[in-house]
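Note that one protein chain of the assembly has been removed; the remaining protein chains are unaltered in position.
Chain IDs A, B and C follow the sequence of writing; residue 1 opens each chain.
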Amino acid sequence: MRLFDRFRQGEMRLSRVEAFSDGVFAIVVTLLVLELKVPELKDHASVSELAHQLVELMPKFLSWLISFIIVCKFWLNHHHVLALARHANYAMVWLNSIFLMGQSFIPFPTALMGEYHDNHLAVSFFGCVFAVNTLLFIALNSYIVRNLIKPELAPLQDPHGTLKAMVGPASYLVGAAAAWFSIPAAFVVYALTPLFYITPPKVHGVGAQARPRTTE
Amino acid sequence: MRLFDRFRQGEMRLSRVEAFSDGVFAIVVTLLVLELKVPELKDHASVSELAHQLVELMPKFLSWLISFIIVCKFWLNHHHVLALARHANYAMVWLNSIFLMGQSFIPFPTALMGEYHDNHLAVSFFGCVFAVNTLLFIALNSYIVRNLIKPELAPLQDPHGTLKAMVGPASYLVGAAAAWFSIPAAFVVYALTPLFYITPPKVHGVGAQARPRTTE
Amino acid sequence: MRLFDRFRQGEMRLSRVEAFSDGVFAIVVTLLVLELKVPELKDHASVSELAHQLVELMPKFLSWLISFIIVCKFWLNHHHVLALARHANYAMVWLNSIFLMGQSFIPFPTALMGEYHDNHLAVSFFGCVFAVNTLLFIALNSYIVRNLIKPELAPLQDPHGTLKAMVGPASYLVGAAAAWFSIPAAFVVYALTPLFYITPPKVHGVGAQARPRTTE
Partner (left out) sequence: MRLFDRFRQGEMRLSRVEAFSDGVFAIVVTLLVLELKVPELKDHASVSELAHQLVELMPKFLSWLISFIIVCKFWLNHHHVLALARHANYAMVWLNSIFLMGQSFIPFPTALMGEYHDNHLAVSFFGCVFAVNTLLFIALNSYIVRNLIKPELAPLQDPHGTLKAMVGPASYLVGAAAAWFSIPAAFVVYALTPLFYITPPKVHGVGAQARPRTTE
């Protein structure tokens, strides 16, 4: 009880929450490329050997591409959700931190799937991690919509938004299950899932959600 | 004397101190995951071998998790303390830089404890580093409260705040001592310690500490 | 159709787009140096062996230098283009994200060319990557100029700007072709190409493009 009360306290500025989050997002997407390691060649000048090695890297390129797009999609939706809040409190900051913990973990399953793209577990693990990440985002989203939303934006929110958002985790889990039968099918599901939220959900008053902050 | 005078000079904007600090915090938490290296498998497609290797990584996951939470806790309290200051001076900037040096060091003891979780010294070293980090934060906190606090916030500060904050370093040192007898006990202490300051300390006027900056 | 409409929605603040982009740029230029690995010496104290190894690193230094300058040039032009926009929408955010994906990829071809500077494919690949990156920038630029430009800046834009900008990708492709005949020639072309856009294009009213945002 008293602990919950403490979390509801703390009227904090959103600007540092955004700065910290943007930093984490920017680093996560940029670190992803570190898994694309320069291949070792026996003959340094051999074009055919390098060409062969670059083709071998294709699954890693693909993992990198999918993860990059997904993290950008999270960033865009995160941006959208934080713009709904009138301020931050401690509970929101911690939900945000745990969400960012999930984001910062992404390079690991990405590298794992890139390295062992023929391993059912590695490919399935990727989908599970992204399902959890989407759930963490939904938790942050719901908390802000229920507790911190700007009064003028509250009536514009879709009351079934949280339920509809569950399509994301469900889709990743479908991919994670598919990985045990067909790895290419899992890749396709993972690549298509971010398209559900490639733009934040529409609101009843078009464009209205962001307008109050456009003129800073 | 003259040196001390120079340090007290320099009315600087807080915004770049915050930007630099947020950058360091964001990078530290994101670099932590680089220690979670993709395991090497003899049979790339073997699910059981990968499952076994992922279970072997559990101590590294746990170290990563504990460090992530602790750094987020530092970030939140750092945010709180900087909001108390009316401006920055050189002494504060250097105390902040030394504090950030401690933060940027965190990936090393985290990796050490993750790698050698059965080594008493590695686990104890982790606690000592976090005790020092907490002391560096207390030094920054105390300097700001005594020298740079906004006049309207000064009466709201707990006069015994610094003393009470010592529970943090003391707890980490208890964990560091426990590591020599029981490594699981040390992990438990390390995981519980950040809960002391999971939210910044309450002030006498609830929520008052942050309000003056909410409307930038 | 409906998808395109969704992309045109979303009046978003430019400040977080800039913060995310600046983060990615800053990390990309700083990660480049990680490819300059400390050489392994048989005799740790041997000056001549270390001197020899540092000379061996010259191609890596050169790759690092060229990539650093090019990324800074992209950053400067990106800064210029975002200052033209009155706000961000989802289409622009995604064009920006795909452009940043290209930027974050840069450490890979840089490391590849640094490691295998005598391999025609590695050197040619470098040019191709930068040609694609420049095309991605041109796409972002064109979209902003056609859809999001501030009304007062629209008449100052060069109507042939996009065509003229094609000199960049063309020049990188010349370098990529040259790499198959003369590797030093390719290095020279790569080093000279960023000079085309070392400053953003002149506008008809000198300095006018940035003035509206100078006083924030």
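Just a few scattered comments:
Basically, contacts are C-beta pairs under 8 Å (C-beta built on N, C-alpha and C of every residue); 3 or more make two chains touch, one makes a residue touch a chain.
Nothing here was measured: the structure is a model prediction, and the numbers come from that model.
Note that of B:H52, B:H87, B:R146 or B:K164, the residue touching the chain absent from this view is B:H87. Even with one chain removed from view, chain C keeps its contact list with that chain: residues 18-19, 22-23, 25-27, 29-34, 36, 38, 41, 44-47, 50-51, 54, 65, 68-69, 72, 75-76, 79-80, 83, 198-200, 202, 206-207, 210-211, 213-214, 216. Summarising the interface, chain B meets the missing chain with residues 6-7, 9-13, 15-16, 19-20, 22-24, 26-28, 31, 34, 87, 90, 93-94, 97, 100-101, 104-105, 107-108, 111-112, 115-116, 118-122, 125.
Here is the rule we go by: only the chains that are shown with their structure count from here on.
Where the sister copies chain A and chain C meet, the same residue numbers recur on both sides for under half of the interface positions.
Summary of the copy comparison: rotating chain A onto chain B for the best CA superposition needs 90 degrees, to the nearest 5. Between chain A and chain C, the centres computed from C-alpha atoms are 25 Å apart. Touching of two or more other chains is recorded for residues 23 of chain B.
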